[in-house]
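Missing here: one protein chain of the complex. Every other protein chain is in place.
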Amino acid sequence: MGVIKILFKRLVTTLFSIFLSITIVFIVPRLVPGNPIETMLQQLYVEGQAFQLEQMVKEYEEAFGLRGSLLEQYFKFIVQTLKGDLGFSIFLFPTAVIELILRYLPWTIGLLLTAFILSWVIGTLIGLLAGWRESSRLMQITASFLVFIRGLPFYILALLLQFFFAYSLRLFPSSGAYSVGITVSLSLNFILDVMKHSFLPALCLVLGSVTGWFLGMRAMVINIKNEDFVKFAEAKGLRRSTVVWSYVFRNALLPQVTGLSLSLASVVGGAILTETIFAYPGIGTLINLSIRRLDYPVIQGCVLVMILSVCIANFVMDIIYPLLDPRIRYGEG
Amino acid sequence: MSVLRKLSFNAINIKAGRFLSNKWLCTGLTFFVVIIMISVIGVILFPSDYMRIGRFPLERPPSKENILGTDSMGRDVFFSLLMATEKSLLVGLIVAAVGTFLGAIIGFTSGYIGGIFDSITGVIIDFFISVPSLLFLILISALIKVMDIRQVALIIAIFSWAGAARGVRAQTLSLKERDFINVSKISGMNSMEIIAFDIMPYMAQWLSAHFINSFLGGILAESGLAILGLSAMNEMTLGMMLYWSITYNALMRGLWWWWGSIIAMLTLVFTSLYMMHIGLDKAIRKM
Partner (left out) sequence: MDELLSVKSLFAYYETPTGVVRAVDGVDLRVDKNESFGICGESGCGKSTLALAILKLLKYPGYIKSGEIIFENTDIIKLDEKSLREIRWKKISYIPQSSMNALNPVKRIFDQFFDVIKDHTNGSVRKSEVKQQVKGLLESVGLSPEVANMYPCELSGGMKQRVIVAMSIALTPSLIIADEPTTALDVIVQRGIIQLLQDIKNKLKNSLILISHDMAVQAQISDKIAVMYAGKIAEIGKLNEIFHRPLHPYTRALISAVPLIKSDKIIRGIPGKPPSLKNPPSGCRFNPRCPESLQGKCDVEDPPLIEINDDRVVACHLYV
């Protein structure tokens, strides 16, 4: 069956991506001459924060598993990563990197998932509306305006939002995930507080992505409206709602789904910077902190986790598409 | 050399005819050229010690002496802005040039050779496109402390070749499919002419659009790294200026002349580049 073949192909590609990612992450610290731990500690040493370098290097080497030939290290690295062992933090030794990450990751996932899905749904639906009623002059002007905004990076949006809503209007807090001193619990109070803090970062990500989805869907709907099968559907006297949803929407949806994979890469990058600007306690902030603390293993761990997550997410999204388009499953005619 | 003569005529005709009617392209290009001119002239005219730390009183709003005020380290914001713009544009240029060039070569070679080599390269290209390159850049920059902005640009370029490679590879593969050696024999055109008239104009336009895109992406990536403090700390780019303003919490402390002008300039740069990109994109559609 066509579906299994496609699934298999996607699986192979994803596994390849995963291994390629792990390999690149493995190679980077080894590009600099010398031992990776030496290099990492070198920074600290230069900054005057490490003493007795050689002793430290030996101990860390033991802890970070850097004994053995390059090939041995490589395989050990792969196995460790897949098991979830990402080494130890230098700054907060002996805290395991994975422990740190798991503390920060849920915030990022929450933010990303909400923003990503929300912007896709909103953009697609409004795009459908705009495409269907394309003749409206207002829509055309709005579309042109939105194209302008599309070129702007997330961090500019973040700063502008911070300025208008947090600084000028003081409607929302400018940083953090919840207020200082509030008790962490599942109470309504806490949840509302979290939502208030998450609003601006989420808004930033949504605004940044929604234009893309909107413009794409609108263009697609305008195209599809003129297709033969839509005209035929109208000739058949089908209800307007049937034509719009079953015929136009279902077909215009396909490229929107394809675009998900590509969009994820830019949203993740944007999310990291947005979190930094809003001091939102997600992976972005962890990376930022680790950069300042020269805690390289944590940076490495974060990058690895994020990239692997993206690979897996892409895999999931790649499977959805054949389910929606029978032409892929059965091959054209 | 009649092919070359015909080719240059063709190219000039195509460009001149469509160029002026392409609103997006023209507006974007105008803004962009203005930006370049201002920054280059500014850099030449102003004395370089305006960038010295402590040259001026700290955090002063716009005045007669400092048109855009001073930042938290006593530097003149206006002059810093011009320098930074010039540096950022340089980064964009390096990334776009190296990335597009590299990508085109890799794409063409892969498509030309074909077979398993091409299949594997295809997967690698898709990988680099679908993965957030910022993450890899963070990884590399965190470890390899770079001092020169040009090195930063090169590192970014390493991750920006994939887009050009994909386009060129696709075109090369379809070229092979079309069996155009036979077509050239049948149609009476020789292969050089087919490449020159059929493929080159399309590829040239596509590569230009991609070049602009890479330019934009390069500035974007560098500024992203700079905000995290991973760019060349000794150089001043627009991203670095943002970094300093965030470090000194300029926004929440009301130093609007500082962070505001950076944002304005960045917006101008990105918008003009994006408009040029759209203009070229539209022109391709009409081909």
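Chains: A and B, in written order; residue numbering restarts at 1 for each.
In the analysis below, contacts are C-beta pairs under 8 Å (C-beta built on N, C-alpha and C of every residue); 3 or more make two chains touch, one makes a residue touch a chain.
The structure displayed is predicted, hence computed values, not measured ones.
Student: For the chain that's been dropped from view, list the shown partners it touches.
Tutor: Answer for the hidden chain's contacts among shown chains: A.
Student: Could you tell me which of A:Phe26, A:Tyr247 or A:Phe278 touches the chain that is not displayed?
Tutor: Among A:Phe26, A:Tyr247 or A:Phe278, only A:Tyr247 touches the chain that is not shown.
Student: Just to verify: which one of A:Arg103, A:Arg239 or A:Arg292 makes contact with the chain not shown?
Tutor: A:Arg239
Student: Touching the absent chain: which residues on chain A qualify?
Tutor: Output for chain A: 227-229, 231-239, 242, 246-247, 250-251, 254, 324-327, 330-333.
What we mean here is this: only the chains that are shown with their structure count from here on.
Student: In whole angstrom, how far does the Cα centroid of chain A sit from the Cα centroid of chain B?
Tutor: Distance between chain centres: 23 Å.
Student: Write out the stretch or stretches of chain B touching chain A in their complex.
Tutor: 123-124, 126-127, 129-136, 138-140, 142-145, 216, 220, 223-224, 227-230, 242, 246, 251-252, 254, 259, 263, 266-267, 270-271, 273-275, 277-278
Student: Spell out the residues on chain A that touch chain B in their complex, using ranges where they run on.
Tutor: Chain A residues touching chain B: 13, 16-17, 20-21, 24-25, 28-29, 31-32, 39-40, 43, 147-148, 150-153, 155-156, 159-160, 162-163, 166-167, 174, 261-262, 264-266, 268-269, 272-273, 276-277, 287-288, 291-292, 296, 299-300, 303, 306-307, 310-311, 314.
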